[in-house]
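First up is the structure itself, then whatever we jot down about it.
Left out: one protein chain. Kept in place: all the others.
Read from first to last, the chains carry the letters A, B and C; within each, the first residue is number 1.
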Amino acid sequence: MSDRGHALYAELFGDPDVSIHLSSTAIVKAMLDVEVALARAGADAGVIPAGAVAAIVAGADAASVDLAALAHDAAAEGNLAIPLVRALRRRVAAHDAAAADWVHYGATSQDIIDTGMVLQLGAAVPPILASLAAADARARRLAAEHARTVMAGRTWLQQATPVTFGLTAAGWADAVGRVTRGLRVALEAVCVVQLGGATGTLAALGDRALDVRARFAQQLGLGIPELPWHTHRDRLTTLAAAMGVAVGTLGKIARDVSLLAQTEIGELRVATGGSSSAMPHKRNPVGCAVSLAAAARAPGLVATLLATMPQELERGLGGWQAEWEVIAELTHLTGGSARALRSTLDHVVVDAARMRTNLAATAGANMSEAIVLALARHVGRERAQTAVAAALRQAETEHRTLLDVMVATPEISRVMERETVARLLDPAAYIGVAEDLVARVLRTTRG
Amino acid sequence: MSDRGHALYAELFGDPDVSIHLSSTAIVKAMLDVEVALARAGADAGVIPAGAVAAIVAGADAASVDLAALAHDAAAEGNLAIPLVRALRRRVAAHDAAAADWVHYGATSQDIIDTGMVLQLGAAVPPILASLAAADARARRLAAEHARTVMAGRTWLQQATPVTFGLTAAGWADAVGRVTRGLRVALEAVCVVQLGGATGTLAALGDRALDVRARFAQQLGLGIPELPWHTHRDRLTTLAAAMGVAVGTLGKIARDVSLLAQTEIGELRVATGGSSSAMPHKRNPVGCAVSLAAAARAPGLVATLLATMPQELERGLGGWQAEWEVIAELTHLTGGSARALRSTLDHVVVDAARMRTNLAATAGANMSEAIVLALARHVGRERAQTAVAAALRQAETEHRTLLDVMVATPEISRVMERETVARLLDPAAYIGVAEDLVARVLRTTRG
Amino acid sequence: MSDRGHALYAELFGDPDVSIHLSSTAIVKAMLDVEVALARAGADAGVIPAGAVAAIVAGADAASVDLAALAHDAAAEGNLAIPLVRALRRRVAAHDAAAADWVHYGATSQDIIDTGMVLQLGAAVPPILASLAAADARARRLAAEHARTVMAGRTWLQQATPVTFGLTAAGWADAVGRVTRGLRVALEAVCVVQLGGATGTLAALGDRALDVRARFAQQLGLGIPELPWHTHRDRLTTLAAAMGVAVGTLGKIARDVSLLAQTEIGELRVATGGSSSAMPHKRNPVGCAVSLAAAARAPGLVATLLATMPQELERGLGGWQAEWEVIAELTHLTGGSARALRSTLDHVVVDAARMRTNLAATAGANMSEAIVLALARHVGRERAQTAVAAALRQAETEHRTLLDVMVATPEISRVMERETVARLLDPAAYIGVAEDLVARVLRTTRG
Partner (left out) sequence: MSDRGHALYAELFGDPDVSIHLSSTAIVKAMLDVEVALARAGADAGVIPAGAVAAIVAGADAASVDLAALAHDAAAEGNLAIPLVRALRRRVAAHDAAAADWVHYGATSQDIIDTGMVLQLGAAVPPILASLAAADARARRLAAEHARTVMAGRTWLQQATPVTFGLTAAGWADAVGRVTRGLRVALEAVCVVQLGGATGTLAALGDRALDVRARFAQQLGLGIPELPWHTHRDRLTTLAAAMGVAVGTLGKIARDVSLLAQTEIGELRVATGGSSSAMPHKRNPVGCAVSLAAAARAPGLVATLLATMPQELERGLGGWQAEWEVIAELTHLTGGSARALRSTLDHVVVDAARMRTNLAATAGANMSEAIVLALARHVGRERAQTAVAAALRQAETEHRTLLDVMVATPEISRVMERETVARLLDPAAYIGVAEDLVARVLRTTRG
């Protein structure tokens, strides 16, 4: 194994449906597909002999490429295209000596590498979108089911006014929907060919150059950019950033699940989970860890791609080369995070009873806003706030319920009945427009 | 000065037209505007007394806020809204004691801070778009003027086949156009209100909550999101990423200009530039340094915002707080970079003669691709490549021109006239479809 | 205010004792101190007239520098030194026309800016070390006091085998001790002068150059490097990284405190804390948020400094300029985090009773490792693990205590008495060498 643990971690942090398009084999395959498309386009445009195409197609067989030799030669040449083209020429020559001259005709290394990468992204991102769509659907189902399941809201990790679990899940769905759309738009913008020749003028293709480029794009099902983009990487970086944002949102959901699954909170449980090597009772939220690990790693990868944007003149020296593994790793992690989150949401078990128990934990303190607001209508905000704060302290000190203390407080009992106070202390009566908000999210269609 | 050098560096790295919307004063102003809009919306919806509005408007006077006291109290409370609301209540009470109770009614700190930040971004980004549009226009003018100005293409910082300066400038314009559109779209998505109350249910506003929110948005000229987004920061991070991408593109252009302005290349000169404290003859490309410094700083800021996305449940603990200065700094740097690049392009002087001189520096070696391609049509690619390589070596060793050596090489002279070889060695005859590409870019409209 | 909110956030995220050395005023003061030291060194070495020193000292009055004008001119010149030196010459000339010629003699802008920054760091970092020392002392005190206070250990945010709070606090102290030493060593390495003249040869100072440099260093109490380091920024970046590591450790402690202070865990409470604008009962862990926000922001700043290391030849173009605000911000945030953490530890209240209650929450499941190990000595590991897992399930299903279920399990009762099982279920009896480990940390001396 000449990797750095990637073989061992591939399934934990990745999604095989995504990563299959990112492998060494996939890279070579994509580059050869690009060479074939270039040959066909060249022949169709009359720039290379039509007779050369068959041999080039025959030679462009990814399965027979010696990856180890390619890796070795790439170290000397500085990229994969130079040795791959050389190897391709040799293989084409074995079929048809004359055809070898027309391999890679009019292109530069970066044309093949960049367009190959675009093909890879075009294949790798859709399964991510599918995982996101599934996670979105699951979150929406949770939102619908739990639109009235009351739970403690928590700010600064302290209990605050109540929410519903449906609202939480709707927030997840809403955000997943947005980042899915962002990813789709960014992918579409990236899906354009790179074809410029040595310095972007397409000079080697003569006056048929733009025709070749158009046919090349059509062969590959890709768009045509205004200009070659050898050192203008904004489309690519925008897609990377969209992945970074998606991974961040998935991390936020994983953070929520893992916090709500803490032993002491126990409102959620992930029914599948890792075991512990030392403690048989534990079920670790492995999927959350995967999504959070991705959320920890993606920002550095996005930053790397942003930092390499100021590439030199017609070809980057260091910046371009830095992209290759980084964009693949980011796509891999995005795929793994989406798959893990989807699985987490598929297996999340909601404990509504525990949510109610936890709501009672602060003995009504979390309902103080509601009481202050109601009382303020009678005595003004400041006096209301003072009275409620005093009641809270008294209840805590004297180990009495807040309801009892409040009803015994003249300032309060003077203006409110016991039932009114009791209702104000009921979390289920203080969830505002949570249901409407959930409904708004559920009404939005996806696509 | 309680800053960290910001006062001294503000003009160097920023654009006053942008930064004016990011200052401490602007923050307070935006938050007070939000409180006023909330009061008006509340009154219009019948949630707070209409009579309270006038006093709230009167109290919400940014100029009279004691910034030092606010900064001091924010350190104890953890955010600016708590002490600002307290101060606002005091000031409103001075006008109308009863009105004070209706200040900030139904909102949480984060509603005010987030919506205030949205207002600031809504004001700060348009001047950046204006700078970008001006830079784009200037780059397009350069592209049009220099559509036929031939210069050396450079890959790996080595001379390669020729390009035109027009093509280079068109590449700049094309990229600036794209990042401008990306920024505009991301800004639009960010421009929605935040209003959720303590935990996003809007509970304190009762059943009129969504009506209040709609009026609040209308007051501020902002959109209405499906849900409160206290811990879903994707829209904001997407805008930040769009700034990062824009800054990267500006950095790429600055890199190109600074490389082309090197003493030994001298193809561009920035007519305004910094002096040297020690060397009177120097003109330093200060604007390029500003854009490159921004391109070095932005990735870390974008990464920080991505990394803080997994915020906890209904309110982030650390992650949200980390955003405040980071988003402002990123906006500031984007503004400064756009302004600097615009100025750089306004003052760039093109030395077409020097471009021609530099093209001759490799004594024809940079034209080797053209010759190989032409010769290959007669003798095959491999023999052509060998013959040209030999001629290049011979010309270098014997200090003869490549033209003379080639004409004296039987393999070449057998199939090509001297004029043909001379034409192949003419950079101006080997710029491919550069002019068409420039024309494509110039045809695209902006806006 | 021409800042970006820095005035408002300075106290929240910073430590005035640190930031005072980072302000615009401090920058100017440091640069003028450097110019004075250079003049004195030059005069002592006989390179400039001794008579010029007095006027230079008189002119180098930071208080009378017009910061706004300096900021404006810096934008044109690209750095602060050029306009500051010009202003200094004017002021010196007012005292002694001839002396003005000897201002800044032999130096380049970067000499003044870099050495000034070293002076600032030399002043700003010691108060950070002091905060860290205080936090360390407080953590050690907590470790000593709570060496036997048993609490739940938590892995993956799930309860695992018990620990002591003393062990947790000792871990904090141990780590704070390490990062303090790392910071001290890195600061010492940074505290060397920069003096190289325009390109590092000190040519303008003639054959007395090294003598001038030695006296310059002595004047400033700084070390002498082998070489000028205009574009070799490793010492500086190493200090930045040490700050980043320190901030990370502080963030880890803040994370622990904020998790242990959650409403549902409640094992720690920070006695001082922010209030809520909407909920009177809440006490937010503001200090933890400050340390966590710093931990979120520092990595991007460190990465920026690392990324700018490949600076061009004898002076960076963009990379050097990017450092100025970044190193200041990082130092500021490190100071603020250390101060906040110190305050957090000063005000942390330990609820040992709650720790005991929480330990009971899993009804013995968290003690499963202990039971498995003991049982395995009799029946082998695998059967022990199976038996314990079954008992755990049974206890949960039948709502019985684990003790009762276990004693009723033949496989267990056959080899263990009820008291043995009861002891195995006692968390206090299963804290291993926690006390020894705490003692090891307390034995280490600081300095």
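Just so we're on the same page, contacts are C-beta pairs under 8 Å (C-beta built on N, C-alpha and C of every residue); 3 or more make two chains touch, one makes a residue touch a chain.
None of the values given here were measured: they were computed from a predicted structure.
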| item | value |
| --- | --- |
| Sole residue of C:Leu167, C:Ala217, C:Val270 or C:Leu425 that reaches the chain not shown, by the stated touch rule | C:Leu167 |
| Contact residue for the chain not shown (choose from C:Asp101, C:Glu145, C:Asp346 or C:Asp404) | C:Asp101 |
| In chain B, positions touching the absent partner | 152, 154-161, 258-259, 261-265, 276, 278-285, 289, 300, 303, 307, 358, 361-362, 365-366, 368-369, 372, 385, 388-389, 392 |
| Residue ranges of chain C at the interface with the undisplayed chain | 98, 100-101, 108, 153-157, 160-164, 167-168, 170-171, 174-175, 178-179, 182, 197-207, 209-210, 226-229, 231-235, 237-238, 241-242, 244-245, 247-249, 251-252, 254-256, 259-260, 292, 295-296, 298-300, 302-304, 306-307, 309-315, 317, 369-370, 373, 376, 380-382, 430-434, 436-437, 440-441, 444 |
| Chain A residues touching the omitted chain (full complex) | 1-13, 16, 19, 22-25, 27-28, 67-68, 70-72, 74-82, 85, 104, 107-109, 197-198, 204, 251, 254, 258, 272, 274-279, 284-286, 288-297, 299-301, 303-304, 307-308, 317-319, 321-322, 324-326, 328-329, 331-332 |
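Keep this in mind: only the chains that are shown with their structure count from here on.
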| item | value |
| --- | --- |
| Centroid comparison with chain B (C-alpha atoms), farthest chain | C |
| Length of the line joining the C-alpha centres of chain A and chain B, rounded to whole Å | 24 |
| Centre-of-Cα separation between chain C and chain B, whole angstrom | 31 |
| Junction residues of chain A, two or more chains touched | 154-157, 160-161, 259, 300, 303, 307, 369 |
